[in-house]
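Below you will find the structure I want to go over with you.
Omission of a single protein chain aside, the complex is shown with its protein chains in their original locations.
And then chain A:
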Amino acid sequence: MSAQSFSYILRYFDLIGRGETCRLLLAAGEVDWVEEHPEWPQDKEKQPFGRLPVLIEKSADGSELVLSESSTIERYLGRIFGLLPADPRASAIQEQMCDRQADIIAACLVYAQVTAEEDKKMYLANIDDLFTRMAKSHMEILSANNCKSHLFGDKLSFADISLYAFYKMMGMYMGCYLKDAVKITKEKVTPEIVHLLASIEAEPLLASHLSKCESLAARLSQ
């Protein structure tokens, strides 16, 4: 597929949230892309599902594909850029990791709305359990891979990008929803995961985006 014949618009808020993975994927795809920050809630009804993010893929012939839902957008970009494997089984392993990460983030957002102390304790215990299992799974995948700078194979993959955005969200931005998010994240990361994050950060394809941001690996090493 000729990447040059398509250009992309990512519509999202000016924050990490559910947009970061999309940004990193678009950077890795080496395509023409821009970001729009709609007025909110004024532009809500202009969106197909009344929600963000939205991805618009414009073809050279003028036709457009408009997609909603962050996970669908992420998988679509992953597939067209060859970052998700074509083999359904191999793809399912990467997608499963990404879905589990999304569940943890969703659980943190739910936690933020809970008021009763007992309930908060229970939700936090659940998040902690999910995060512990997730980090263990990351380590298992990494240990099984010969190359320690990537989760699968020796090239940047969908899973690498998804993992990076997950630890970035938990380690740098979740604090406003979950007070101890940074502390919890530092407890879960291992030196191997930090090395992996540093490697992903150093990827030339992601430099166009990450050079503007604080180093996640450095932050989690403090």
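One rule holds for everything that comes next: contacts are C-beta pairs under 8 Å (C-beta built on N, C-alpha and C of every residue); 3 or more make two chains touch, one makes a residue touch a chain; residues count from 1.
To be clear about the criterion, contacts and distances are computed from a predicted model.
The chain that is not shown carries the UniProt protein name "GST N-terminal domain-containing protein", picked from "GST N-terminal domain-containing protein", "Pyruvate dehydrogenase E1 component subunit beta", "PRELI/MSF1 domain-containing protein" or "VPS35 endosomal protein-sorting factor-like". Among A:Ser5, A:Thr72 or A:Thr190, only A:Thr72 touches the chain left out of the display.
Touch with the chain that is not drawn comes from one residue among A:Gln42, A:Gln113, A:Asn146 or A:Ser211, which is A:Gln113.
Residues of chain A in touch with the missing chain: 48-51, 65, 67-73, 75-76, 79-80, 88-89, 92-93, 95-96, 99-100, 103, 106, 110, 113-116, 129-130, 133, 137.
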